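The structure is given below, and queries will be raised subsequently.
For this depiction, one protein chain was excluded, whereas all remaining protein chains were kept in their positions.
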Amino acid sequence: MTSTPVIDLERIAEEYGNARKALARRITICAGTGCVANGALKVFDAFVEKIAAAGLPVVTELKSEAPAATAKPDGTLMSHSGCQGFCQMGPLVTLEPEGILYTRVQLADVDEIVNETLINGRIVDRLLYEDPSNGKRCKGTADIPFYVRQARTVLRECGHVDPENIAEYIHHGGYFAARRAWTAMQPKDICEEITLSGLRGRGGGGFPTGRKWEAARVQPGDKKYVICNGDEGDPGAFMDRSVMEGNPHSVLEGLMIAARAIGADEMYVYVRAEYPLAVKRIRRAVQDAEQLGLLGDNVFGTGQSLRCHVMEGAGAFVCGEETALIASIEGQRGMPRPKPPFPAQSGLWGKPTIINNVETLATVPLIIRQGAAEFRKIGTEKSPGTKTFALTGHVANTGLIEVPFGTTLREIVFNIGGGVTNAKGQVDGDGFRAVQIGGPSGGCLTQEHLDLPLDFDSLTGAGAMVGSGGLVVMNKSTCMVNVARFFMQFTQNESCGKCVLCREGTKQMLALLDDIIEGRATGETLELLERLAVAVKKGSLCGLGKTAPNPVLSTLRYFRAEYEAHVHQKSCPARQCKGLLGLTIDPEKCKGCGLCARKCPVNAISGEKKQPHRIDSSKCLKCGACEEACKFKAISWN
Amino acid sequence: MPVAVGKPTFAVRRFEGVCRILEEHGYQPSRLIPILQAVQEEYRYLPTEVLTYVATALNLPPARVFGVASFYAHFALAPKGKYVIRLCDGTACHVKRSIPILDALRSRLGLSEQQKTTPDMLFTVETVSCLGACGLAPVLVINDEVHGQMTPERAVALVDAIITKEAQQ
Partner (left out) sequence: MRTKATVTIDGREVAINGERNLLEVIRKAGIELPTFCYHSDLSVYGACRLCLVQVEGRGICAACSTPAQDGMKVRTTTEEIREIRRIAVELLLANHDQSCPTCPKASACQLQNLARRLGIEKVRFKPVHDPEPVDRSSPSLVRDPNKCVLCGDCVRVCSEIQGIGAIDFAYRGHQVAVLPAFGKDLKDVECVYCGQCANVCPTGALTPRSEVEQVWKELDNPRKVVVAQIAPAVRVGLGEAFGLEPGTVVTGKIVAALKAMGFNYVYDTSFTADLTVIEEANEFIARKQAAKNIPQFTSCCPGWVKFAEQYFPDLLPHLSSCKSPQQMFGALAKDLLPAKLNVDRKDLVIVSIMPCTAKKFEAQLPRFQKDGVRDVDYVLTTQELARMIEEAGLKFNTLRPESLDMPFGFKTGAGVIFGNSGGVTEAVLRYAVEKLTGVTLDSVDFEAVRGEEGLREATLEVGGQKLRLAVVHGLANARKVAEQVKAGQSPYDLIEVMACPGGCIGGAGQPVYRDRQPRRLRTEGLYEADKMLELHKPQENHFISELYREELGEIGGERAHELLHTHYHSRRRIADTSLSLVDGDRSKLNISVCVGTNCMVRGAQTLLHNLIRHVEERGLQDVVDVKASFCFEQCDKGPTVVVGDKLIHKCTFQAACQALDEAVAVEPK
């Protein structure tokens, strides 16, 4: 018999509820990376200070054993939340019970909010989000198209709960699914349930999660591992970061269920070190779970032990590949090894291991809680459930979104995203060029795909990939060859260098793209590029190499004319490729005002006052600042 | 008061910081990466002497330790400047023109792809693949401070402000 007391989830949930009820109001400040960069933490402190100064009770931490002092109906609970997704509008401040969302709240606004809203019950109109389509002010998320059109299930709690308060998570039904899995379900049943739900891995290829678990479950042996892959390295993707920051316990609960499903007693969370906040939150979550006895030597009174380690990555995209990640945990260079054997057979330290992505794990408690059938009600037949995307680039509303599989690109870009923006950041109805989806492993989709229902298979068919879910919108000023080159540069840098096709192939693809961009290409260049891309895709050792050519292949497929313009006409239709163009000052039009010279960040422009100026092309960065600055339209691209 | 204490006998260097870190990690070779992370925290980079010492203490070949240290982007094998400027070149930042910002910074500080740190150790300029702050693209981080919606001019202005501030001290 073990002496560790068995956790009483009901009691914790109730005590939290009581403590929370004792306070009338809650102000939640988004403390995601975006909002923090915009000063959210200072805004938080200002609120605490101003509310107290106004003579109102304010608490920053909710203690379940609520001290009487805080049990006042006019008390305010100030809390941080994880990323609420609407990063561009940050810092975001939510007031409950009113359901008000104030956007872009600056220090100077705090006084007004306290006086107007808290004391007088009036809404500060100018801080509400304005719907650019109709100019209407929206009171809260329930009115904002960005939120209304989403289906937030995995992200439901993100942005509402305090990620550092385990009791609140439990109050919202957290860890009940884990308890069910550990006490009322057999490992086989859990694997079956997950298989029935049709859950597919959110980290890339969409492998059925249930099948992965089952493969590890049937392996003999006492020692098994589960690993949460939080090494989200795709440039332009931050879904996993947001989940880890916003609701770390959901990830931990998913891990615990996975551990039960395969019979593991040790868990790892591998988090990208570029995400210090996510690391901190996950560590805190593990610590709190240990303290409550959720983790330890007597999980839910079963007498079984379960431990969780948190490891920070050290900066290698390839560690998102599961065998490379395992090597990294083992203290080696993060180089993938050939499969088979699969990690489910022989993984960490040669033991059966499953590795799941953050979002996948955060979905698991939901499935156990509501059942596979309920889960399948959203999404598509082959890709049930929802998917989070990081919506970025030339789009009015950038941020984190969650939609059911099967949602169209049009819905995402134009309705949730609020449309494509031009170089000046204004919505441009005709500006859409392409969407890059799936990061360096994915591809570009065009106008013709706007009505394609997005799921794992439709995207693969279109030459892209869900990947981890970066969704970058690109307007007409984007050169697609340059985009392909950007991703190739990325994979070339991040290739571990082990297998010949990836190491040398990405280098050569990059060189060929450079030839195209810098005007050295011939008719043969494109053919060679395509053949090389196919060889690298088919022959590489790991997923990184096998998908590295996707950005090239998909742009070649949909934007071939643009490549041909670079190759044959030596011109870049989007006027982005430096090697093919330059900036010149028309001496006829130049008045010699000197504004361009002052704007130039590298002093490439010179000339006497009131005399025509010149651009030194060897220094020029082609940033275009001078062109924008010139009032006489004397500077142009050629 | 400055104190001169005669000949520096480097042999007495006992790697106390490293020893404490190794102790904390139980001298486990599998903990190599967290150990190197902690060592870098302590010394700001990974000096060869320390890596050799770590290898010996963990009973690993020094070539293996060097292989790991040189594989991961976070490990610095040379010291960095007082201000580390990391420019995000993730997709979102890239399509919003992060490269001209990098060019402007390098040009201002006389740095390049190869030379990332100024000789006076004031600045290091490097790129990172994504900081996950895509909503604020293009993004630049100076030490731990995030600056969003950058332009080449604003970036150079930030650097100039630091140079002015430093000159006053």
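Quick notes
Per-chain numbering from 1; labels A and B assigned in written order.
Basically, a residue touches a chain if its C-beta (ideal position, glycine included) is under 8 Å from a C-beta of that chain, and two chains touch if they have at least 3 such contacts.
Bear in mind that the values here come from a model prediction, so they are computed numbers and not experimental data.
Contact with the chain that does not appear here is found for just one residue of A:Gly55, A:Gly221, A:Pro340 or A:Gly523, A:Pro340.
Taking the complete complex into account, A:Leu541 is the one of A:Ile517, A:Leu541, A:Cys596 or A:Ala634 that touches the chain left out.
Annotation: of A:Lys42, A:His309, A:Arg410 or A:Lys507, A:Lys507 touches the absent chain (contact as defined above).
In the complete complex, the residue from A:Gly17, A:Pro453 or A:Gly497 that touches the missing chain is A:Gly497. In the full complex, subunit A contacts the hidden chain through residues 316, 318, 333, 335, 337-340, 492-501, 503-508, 511, 528, 531-532, 535, 538-541. One chain of the complex is left out; on subunit B, the residues touching it are 1-8, 10-11, 13-17, 41-45, 47-52, 55-56, 60-67, 70-71, 79, 81-82, 119-122, 166, 169.
Throughout what follows, only the chains that are shown with their structure count from here on.
Here the CA centre of subunit A is 25 Å from the CA centre of subunit B. Those residues of subunit A that touch subunit B in the complex are listed here as 33-34, 36-38, 87-88, 90, 232-238, 241, 273-275, 311-317, 328-335, 390, 392-394, 398-399, 436, 439, 470, 472, 474, 478, 483, 486-487, 490, 493-494, 496, 599, 601-602, 619, 621-625. Across the complex, subunit A is touched by residues 29-34, 36-37, 67-68, 71-75, 89-97, 100, 103-104, 107-108, 128-137, 139, 146-148, 151-153, 155-156 of subunit B.
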